[in-house]
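Only one protein chain is missing; all other protein chains are in place.
Our next item is chain A:
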């Protein structure tokens, strides 16, 4: 009995310290979500403007004929950019992304394409190298706080691979979209060849029919489209960072709740065990006293 009590006390102590850690992680993640959301907000104006500029060029020049927008007739290789996190403790965040990436891989392979993964985030890189899958590129160390330079580096690698004749014919991105604090969805998008969305209704409102280019439409497009790709990747990274913190907060919250529940159960068991011990002691004393009394009565 005494042994069980000691055991329970020890477990309660260890669960309590785990709860402290997960609680702290939860609080850290909460404060980081706010910051990640601010960064997302801050990036919105640039994204909006660059989308507008691209739409402007497209509606001015008509059919866009640019290496980055050409859909190849017989695609042979597809690149998939998988955005995962650097650190764990974030529940199913990475598992969901990798599952979606695998599904996409299956789809692409059905179409007869060879899939080349490009991975950001330590977790995704580890996942791929454990399975000895060759990666077209890997980037780590910025999943929580992506800078524009990171997005640029990724975009450059992807664009170079895309432009190369024997390179990659289409590029998809698998990342998590931040919808709200509670909802984040894994989304698959095609980045290259670029689909320039030409929404007619919007175009007539915001884009004047006539645009001058400095120096020429082709040159503008040459430097505009890569920036557009960069900006889309940057926005995916920012959303992924916010989603990562949100799922970390959720995972840590449920871990803390579980720990508290465990503490409650163990405390109850411990009290029961203690009570049982006392009851047994009392009944032993009473039994002993009775036996003594009986033997004394027998002598008389």
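In this text, a residue touches a chain if its C-beta (ideal position, glycine included) is under 8 Å from a C-beta of that chain, and two chains touch if they have at least 3 such contacts; residues count from 1.
Everything that follows uses one rule, which is that contacts and distances are computed from a predicted model.
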| item | value |
| --- | --- |
| Protein name as given in UniProt for the chain not displayed, "Putative tricarboxylic transport membrane protein", "ATP synthase epsilon chain", "DNA-binding response regulator" or "sulfate adenylyltransferase" | "ATP synthase epsilon chain" |
| Residue of A:147, A:179, A:265 or A:278 in touch with the missing chain, whole complex considered | A:147 |
| Listed residues A:33, A:83, A:220 or A:273, member touching the removed chain | A:220 |
| Absent-chain contact - pick from A:56, A:75, A:137 or A:167 | A:56 |
| Where the unshown chain meets chain A, residue by residue | 39, 42-43, 45-47, 49-50, 52-53, 56-57, 147-148, 151-152, 206-208, 210-215, 219-220, 223-224, 227, 230-231, 234 |
